[in-house]
Every structure is written in structure tokens, then in C-alpha cells.
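As you look at this complex, bear in mind that one protein chain is not there, while each of the others sits in place.
Lettered A, B and C in written order, each chain numbered from 1.
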Amino acid sequence: MTLFGNLMSTIFERRYIGAGRRDLDGLDMADLAQRLLTTRAESTALALAGQILERYATLDDAEKMTFFRMTVEQFNITPTRVREALEAYEAAPGKDTYRTYMEAAEPPRQELIRRLNQVPGATGRLVGMRADLRRLAAQSPEIGALDLDFRHLFNSWFNRGFLVLLPVNWETPANILEKIIAYEAVHALDDWEDLRRRLEPEDRRCFAFFHPAMPDEPLIFVQVALLKGVPDSIQTLLAEDRAPLKAEQADTAVFYSISNCQIGLAGISFGNSLIKQVVRDLSATLPNLKTFVTLSPIPGLMDWLHRHDRARAARTDPEVLRRLAALYLLEAKGAGGVPQDPVARFHLANGALVHAIHAGADTSQRGMARSGGAMVNYLYDLSRISRNAETYADTQDVAASSAVRALAKAALKSETQGA
Amino acid sequence: MTLFGNLMSTIFERRYIGAGRRDLDGLDMADLAQRLLTTRAESTALALAGQILERYATLDDAEKMTFFRMTVEQFNITPTRVREALEAYEAAPGKDTYRTYMEAAEPPRQELIRRLNQVPGATGRLVGMRADLRRLAAQSPEIGALDLDFRHLFNSWFNRGFLVLLPVNWETPANILEKIIAYEAVHALDDWEDLRRRLEPEDRRCFAFFHPAMPDEPLIFVQVALLKGVPDSIQTLLAEDRAPLKAEQADTAVFYSISNCQIGLAGISFGNSLIKQVVRDLSATLPNLKTFVTLSPIPGLMDWLHRHDRARAARTDPEVLRRLAALYLLEAKGAGGVPQDPVARFHLANGALVHAIHAGADTSQRGMARSGGAMVNYLYDLSRISRNAETYADTQDVAASSAVRALAKAALKSETQGA
Amino acid sequence: MTLFGNLMSTIFERRYIGAGRRDLDGLDMADLAQRLLTTRAESTALALAGQILERYATLDDAEKMTFFRMTVEQFNITPTRVREALEAYEAAPGKDTYRTYMEAAEPPRQELIRRLNQVPGATGRLVGMRADLRRLAAQSPEIGALDLDFRHLFNSWFNRGFLVLLPVNWETPANILEKIIAYEAVHALDDWEDLRRRLEPEDRRCFAFFHPAMPDEPLIFVQVALLKGVPDSIQTLLAEDRAPLKAEQADTAVFYSISNCQIGLAGISFGNSLIKQVVRDLSATLPNLKTFVTLSPIPGLMDWLHRHDRARAARTDPEVLRRLAALYLLEAKGAGGVPQDPVARFHLANGALVHAIHAGADTSQRGMARSGGAMVNYLYDLSRISRNAETYADTQDVAASSAVRALAKAALKSETQGA
Partner (left out) sequence: MTLFGNLMSTIFERRYIGAGRRDLDGLDMADLAQRLLTTRAESTALALAGQILERYATLDDAEKMTFFRMTVEQFNITPTRVREALEAYEAAPGKDTYRTYMEAAEPPRQELIRRLNQVPGATGRLVGMRADLRRLAAQSPEIGALDLDFRHLFNSWFNRGFLVLLPVNWETPANILEKIIAYEAVHALDDWEDLRRRLEPEDRRCFAFFHPAMPDEPLIFVQVALLKGVPDSIQTLLAEDRAPLKAEQADTAVFYSISNCQIGLAGISFGNSLIKQVVRDLSATLPNLKTFVTLSPIPGLMDWLHRHDRARAARTDPEVLRRLAALYLLEAKGAGGVPQDPVARFHLANGALVHAIHAGADTSQRGMARSGGAMVNYLYDLSRISRNAETYADTQDVAASSAVRALAKAALKSETQGA
């Protein structure tokens, strides 16, 4: 009944919102937005919001820019109003003066976005709208403020407490699986048979975060391999002809691929929650799992080696490559003292530590080009995650195993000797 | 697997958050809140937020007041910071100055509430927290600003687009049905057998809005009777011994009870969406339904009659009662020119019109005391809802059928003649 | 879409089957049944089956008897046909002669019941029809053969592989919970609050078997209490004011009530599967559980004591009561050498053993009357269930703990000495 009710209702609303609003046809987007912000009749608001979203879907990039610019300019804060409200609040702090201040301090753009979101299915469209915005803002920074408005609202809407973690497997609906194929960013999926190899064997898992208002759209997903022992090669791990392990025989879970799916949710971070929740789920269902690691690329390594003239040395000697990779991960810092490597930043901020480094671990063209074939395991030790994350947040110090620290020390030593 | 995953994960998080955080034991609520706002380690944030919510659940009213006061004072905006950021933005509007302004303009209290919401199950607790706050704020207006912060966030979180309309019937889980019994505010439900009479017969319906993060808590619900013809008595409509009608034989759907369930969501309006969506669902599934009306109380009528010395006249003559009720609904206005009657305000703002007035329609003690037994049908005519709602929003004019207008006119005439 | 599809389809079929079959109105039940057995047009069959079931629902007991008698007589095997087919098969065993034999050997009544079952929702109605039949057959054994036909088919339809075990709890739909209240046979449930006390606390569980074609009807259910230690009193176990235990602290699961729900499924045994599957589920989810026992009545005890003139002795000394109860359970045998006590027969056949006997364990009026207040724990030890069940099946020997055997021996000794 439920489903039926929702279905009918959706059909009804589509018809209702689509048709019978001839009076809106003559209005431009700015008029529609203005009306949406001022109407006090809810069904009118719904019709206006529906109309704006429908029309937006037909715009080309130039028209989208016009729409974004209009929104930024016409629905901005009015500084004098903010200032007056602030002064009134300072003079007599209280509920009424605070309400006036709140209304003045927030740009009407944010209320506009909230009202657009009332239409069934709007959330996904608004995420798409922000993806457009970010693309266009690269050339036109004047619309950048609107990106912050979207982000502010999405931070509330996509609050961790609202997300749902779901397994993705060979029993998952095809319309979701095709998005996994499309969004996989780390080790590309060629087709459905490739996907099946990642999902169907009993030593493979995949988990994704979903939002209830976008049930067909994964937000982020992680692919997991269950193994005996920590892996040192992505090609071995993904080999088509390997014999699957029985899940309960595995002692190690390897996060070998994490992909964000929604450009429109940039800056809203779910990755750390995802890994930690997956660690918890897996340890509850497979108590034999003792070790949770990644098998991660080191995307900035070869660039860094080139800049320091060590690319050739690293390429010819795997041991040198491992040492220099350790040095890079532990010591190469960028602005603000944070590690240069973006993948390292992600896992270290999550509370992982640099556990081991392998040469010859990714022999694909891309793997050789970016990191000379080296890969790294970041280790998630539940008992230390919080402490690691706090220490890293405070000091940017890179937590690492003694083996990795020894590698870096050896690199330093030979560099010093070499010099 | 999904459900299982969620379950395990929740258990795990509870243990994880509950236990092993001995280091938090020595901190008071202000310390915890301060740390929650400043930590950059997500698992620490989760532990802190969990701790605050657990402790809050054990506070008495005096301690809650202390917590609310602390929050209002310590995590308020800093006017000088707002002013400086505003000036910097005015001087050089751009993404960076806008970001600084946004951060300064919003009180840290709002971020505090967002971070509390990351804990699984937190949303319902925060709604409960606001219910406490509103109760206590009645005596202590200085915490009223915090109520506005909650409301601001809840407006985003409980956005219409995130709500799910579900039928409530005799196949609904018992833990939800017991809440329907508890929350029914208009025509009280005594027990489960009473509830069954409202839900099980095939000429009865009930619909509620739910939020995905509070799946066991209805937010608002409406009870519907399917009838032939517009009803003129609530006792007849609810009579225990009536013979149920076959649903497809009904031509009229009567909304005879609408109840808000969450005090903590005061000011977040769902009622109008609810009725309109139910009208749509019902017309799609039962195409024979032609008329959608309420059978509503007129809670302020007797008070108004008393004030104008017409109570006795109305009580002795049903026709006089009907005329004066029409006059009251159409002409008795309060501040801002809106109708005095709160139920009328709700339905008129939704786009309904005053359709018919009945004497002897609610002979319960409460019905006689509040309205001399009179009730009113508000009519929801889908083709006119939008227009009505807009006109009412603009002019506060009360839309009414010609019959009701004639009643009011007759009242006026006899009043004038009587004078 | 699914649900909606099913819903629509059901509505459609109801209308379709209900209406437009005016041609069936003139036929009596025997005609309808005859036609149903012979038609080769499936939609005609559906209409006929629907018509028979609809009419059956309106029959009084006398008419039902007529219907059953007619079915037994008119749709019986034809011995000469069976004999001929058997001879033909013996003469030339093969697929064709076997087919002819099969058709002749089975009475057409069974095909009639199968065809009735094609109507949506028919399975539950046929179970109800058999409940009627068994009630009426008590007086009219000539319809008893039809009961065997039903049982034969139900054994196929309600095959263990088709049943679904589901937890029943406070989140279960009300229309199912009301059946739990109605069917609870061991420790009666007074009302919904009583039910809530059995289902909501975290140290209580309930599980039921369902059949997919009767999703709203539990077939059998068991109530479980989670405790520390083996219980010796049902009143203590069910005490309203006890403090619930945390589920993970329990070491013992007690099956304190098992109720069959469907008289029409008499002779189709699910009880043993139920207990064993519940033991497995509970040990998987609550690994701290080590002991699985019942707390069971001894319904035949006082009768047996009266017959042997030991009722008074047992009533005055709890120790004597325990000894005699042990003697009764271990040694009192009925026809075929099986234990006299029906509850003992059930659990022993399942592979349980008699674990402990308690006096003063059921002080209710019924408990005192039937067993002088004594109760017994049957122990389910997963590692021994199979062996116990096989031994019992072969020898009817009663497995018991050494403590219980000692009690019985003491009883024997004092009986001998007393004599």
C-alpha cells in the first residue's frame, strides 16, 4: 500500500506540477525564483519549484551561468540590513532581535534552495546543479559564493546521521550497479562481467552510503577483498583466475578502492565514516578478521622523485623505490605542513597509519607512471584510530610502522651519504 | 544483509561510543561541547556527541536549563567578528570573504547541534531536546534564541522533500500504533480496540508523515472516514455500531482528525502538505471520491459568543447557533486581520473554504463547551486550492460557500434588527 | 511496483471472479465441484473455485456436512478402476501404465482441493475448511477419509522447506500480534499490555513459522525468556515487576510456551523444527547463551498420582512431589511403550532430555490442579539432539539427567519400602 501510495502520489504530483500551471509559462527564471521566495501558498510554491527545476534541466551552460549569476546577485545578503539587525540584537539580545538578525544574516539564496528541495526527487537534482556550478565556477569565480551556500545546506542534509550504509553485491538492482561501473575511479570496471568478478565471489565485498532522498544514487563506495595476509600487489588481488577464499577463512580485509560518486557533494566528507563503519560491520559478521588495511596508490610519488632527480634510481632498484616512497610519505609536506600525497592525507586524517610499502605492486601503465609501481598499505587499527586521528589533526605527524620508519631512515641515510 | 549490517553496526557503535571513553568522564557538558566543536578527529567527535546525548538523557529540569543557558551564552555569535567579516565582504565581495562572513554570522550553537546529529538515532533525541527547551523557555525567555537555532536546522532536516507519507492501518507495527493512540489529540483513543475501530474497517484510512532518521515516530497524522455525502455529526461518523461502507462506494473523504505528534517540531509545518498529498493519493486509488472535506471543531466559538452575550441565544436555537458560527468564522478577526479561530486559520491557509456548518454535530462534553455542539466542514477542492491559498495569504479574506455566506448574512441582519 | 501489481491484480481478480459469472448462480455445490474437476479452461476453473469458496463461507454446519459428505462420496476412488490400472501396470510396468495407475489410485477429491487452491488467498481458507471438517468428523466418522486427503496435501504444501521463521516482537504488525494473543495456549495473554510485557523487554523473544501463502497467519510460535541460570518457577519468570536482563548477559534461553495456531494443520508437525531453528538462531546472535531449556507443565501428573493414591503424599511434601514427578516422567508409559505425558512425548521425540524437576514452580490454579505445582525443564543440547531423538524413536527410552534419574530411583525405593 505504502509503495503504491507513494507511486500514485508521485505520478499525481508530476502531472499536477507539470500541467495546469500555464500561468507560469510567461515568467523567466528570476521571476519564478522571486515568486517562490515570497509566496505563502504552499501549492503555489511546489508548482514554482517544480517549474524552476524542469526548466533548469533544459538549460545550456551559458543559460546556467546566467541563472547562477542572477541567483548570486539578486538573492544575496543586504549588508546594511545585516548591520542594523546585528546592532539591534547587540542593544537588546532576545528572541525577537535574534530572529530578525538570523533572517538578515542568511542570504535568501539558501531559502531558495530549501524551497526547491520540497519537490519530490529534488535533492538529486540540486546535487547535480551544484556539480554544474562547480564546473562553471572554475572560469567564473563570481558565482563561487553560491557554491558555499549549497555546501552549507548539503552539510545539514547529508549529515552522517541521515546516511544509510548498504552492501552492494550481485543481488543489488541493476540501475544501482550500473552507477558503480560508471563511478569506479581507482581500478576501472570495463563491463558487467568485470563488475561481477568484483561483487559475486564470496571473498569480495562492497559497501556504499546512500541518502534516503536519493535512493538510486550511491554517494561513495568502497570495495573490499578478504584475504589471508596483507597483500602486496593489486594485480594479484584482482587476478581473474584466482580461486576465491571462503570468507570465514580470511584474516585480513583490504580496502582497495574508494570512489566518491557525486561531484555535487564535494567537500561533504563521508569517506572516514564509511571505512570505520565497514570495519565495524565486517568485524561483527566475520570475527576471524584481524587486520584492516588498504592497498593504496601513491599518486604523487613519481612527480616528487622527478623533482628531486631520483626517478631513475627508484625505477632501477625496487628497494630504493620503497625507501624513497617511505621518505615521501613521511616527510614530503605541503602548505600547512600536511603530507603532499592526497591519499595519505585522507587515510591519516581518518586515523590510519602507514603500515607497509611494496614495489612492483601496481604494474599497470598508470601505476608505473604515477608511482613507479609502488603501493602502500594504510592500517586501520580500531583501538588506535581515535588517538592517531587526533594526533594527526594537532601535529600533522605521520603515524607509521617501525618498518616504514626504518625504510625512510635508510633513505635519508643513503641520501646523506650519497650527497 | 542490509538490515543485519545496520543492526550490527548500531550495536557496535553503541558499545564503542559507550565504552572505552573513560577519558571523557571527568569533563562537564560545557567542556564536552567545546571539544566537540573543535576536534578534527571524526571518531572523537562521534564519541563526544554520544556522550553529550547520553548525559543529557539523565538530566533533571534544572540541569537542562543550565545546559541550555550555557549553550546560548558560550556558543553565540560574536558581534564584532560578524561586523568585521561583513565589512571585509562588502569591501571585496568574493568566495573567501563570503566564507569568513558565513562562519562568523552563524552562531557555533548551530554547528554544535549538527555535530550532535551525527550519532545514530540522534535526530529523535534532538527533537526531544527542543521539546524540553520550549517547555523550559516559557519561564526563561533568555534561552529562546536557541529554539530559533533548532527550528532553523529542523527546517532543513525536515524539509518536505525528505518526508515519507505512509498509510497507518491495522497491519502497521504495534510500536508505531501505540504512538497513534498516545498522540491522537482531537478525538481521544481509549485503547487498542478503539484504535482498531478507527483503522481496520474498510471505510477508514489513516496517513502519517515519517522522517527516515526517525522511522518509528510519526510526525503528524490524519484520520479519514470514507462516506456517502458530507457528514454533519462526529458521533454518527464514529458510531461503534455503524455498518462499514465498501470503500469504492464512497463519494466523500472526511478528514476528521489531524494530530501533530512532536512538540519538538513546533513551527515546522507539514499539515498542509499532508492533507494535499492524501487528497491526491485517495483520488488516485478511489476514483469515485469526488468530495474532500473536514469535519472540524470550532474551538473558539463559545468564548466569542460569551464575550458578545450571544451564548444563550445560540444554545437555545440550532439555527441561531449555525448563523452565529458562520459569522464568527467569516468575520471574527484577530491581530493582523486573520481569523480568530485557529482551526479555520489552518485550513484556510491550506486553500480550503468554509463549506457548511452543522448544529448538534459534536454532542460530547468538550464539543458542547467549546462550540455549543457546532462543527464545520472545510472543503478541499483541488482545482481551487492554490488560488484560495494565495488569495487568503494576500488578503486574509475567508473563502466560503454561498450557503455559509448566507448564514453569516442572516446572522448580521438579525443582529442589526435585534439591536 | 510489485506490491502495487499484486494489489491491483487481487482487486481485479476479486471483481472478475465475483461478477460476470451469473451462469454459475443456478448450480449447486456438487455441480460446481464436478465442473471444476472437468473443465479444461483455466479461467473457468478459477471462477468455479472462487465460487465454491465464497459459497462455502456462507454455509452453516449442516450444509458443511452435506458438502463434505458429497465430496467424500462423489469424488472417491473407484476400486475397479484402481484394480484394473494396477493389473495393467503389473503386466507391463512403464510410464504410460504408471500414469494411468496414478490417476486411478488418487481420489478426485485431492485434485479438487488442489484446484480450489488456485484462487488467491485460498490456502488459508482450505486450512479453515479442514478445521471445520475435523470438528464435524468427531460426530460423523464417515467424512474422516477427507481429513486424510487434506492432510496428505497439506504435508506437501506446508513442507518444512516452504516455511519461514520470523521473530515476533513489538515491531510486528498489529494484525499478527492479535493472533498471538488469541492463540497463546499455555500461559494465557489477557490483553495488549500483557502481550507487550512478553515481547518488548530485551530479555524476551518470540518466533513463529509462517507460510508465504498465508502471510498474516502464524502457524506455530514459541516464547522465549533469556535468563541467568535455569528457572524453577513460571511465576518468577513472568513476574510483571522483574527488571529485564540485558540480552547479552543471559546464559540460558528458556522456551516457556509453544502454541500451535491452526487446528486445520493438525498432524502436520512443525514444533521440532521450530525449537531447533530457534536454538540455532539464538546461539548465532547471542553467543553467550550456553543452555537451552524449557520450563514445561506436567499436565498428566496429578491424574496419575490420584490413580496410584499418591496425590496426598505429593501435595504435602515438595520433595516427594519431585520424586514422584520424576518417576512419572521416566516410567509411566502408555500404549506402545511411549511416555504417558504428552508434553514429555513432544520434547523427547525432539531429542531433548529431562533435565530438572521443580516443586512450587507453577502456583496458578491450573498448575496446582494438573501437576501439584511441579514443572520440568527439558534440556536441548545441540550436540546430543540427534542421538537422543534416534534412541527415543527406536527404544522409547527416556533420556534424563543423573539428578532426575536419582529422584526417580529414590521414589522407587521409598515406594518399595513403603510397600
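Here is the rule we go by: contacts are C-beta pairs under 8 Å (C-beta built on N, C-alpha and C of every residue); 3 or more make two chains touch, one makes a residue touch a chain.
Everything numeric in this text was worked out from a predicted model, so none of it was measured.
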Which of A:28, A:63 or A:171 touches the missing chain? It is A:171
The one residue from C:66, C:277 or C:291 touching the chain left out of view is C:277
The missing chain sits against subunit A at residues 170-175, 177, 191-192, 196, 216
It is residues of subunit C that touch the chain not shown, namely 1-2, 4-6, 8-9, 11-13, 16, 39-44, 47, 77, 79, 82-83, 86, 89-90, 93-95, 98-99, 101-102, 105-106, 114, 117-123, 141-142, 144-145, 147-148, 152-153, 155-157, 159-162, 164-167, 169, 207, 212-213, 272-273, 276-277, 280-281, 283-285, 349-351, 385-386, 389-390, 392-393
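The rule we apply is simple: only the chains that are shown with their structure count from here on.
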In terms of mean CA position, the chain most removed from subunit B is C
Per the C-alpha means, the centres of subunit A and subunit B lie apart by a whole-Å value of 35
Dist(centroid_CA(subunit B), centroid_CA(subunit C)) in Å evaluates to 47
CA centroids of subunit A and subunit C: separation to the nearest Å works out as 54
Going by residue number, subunit A touches two or more other chains at 1-2, 4
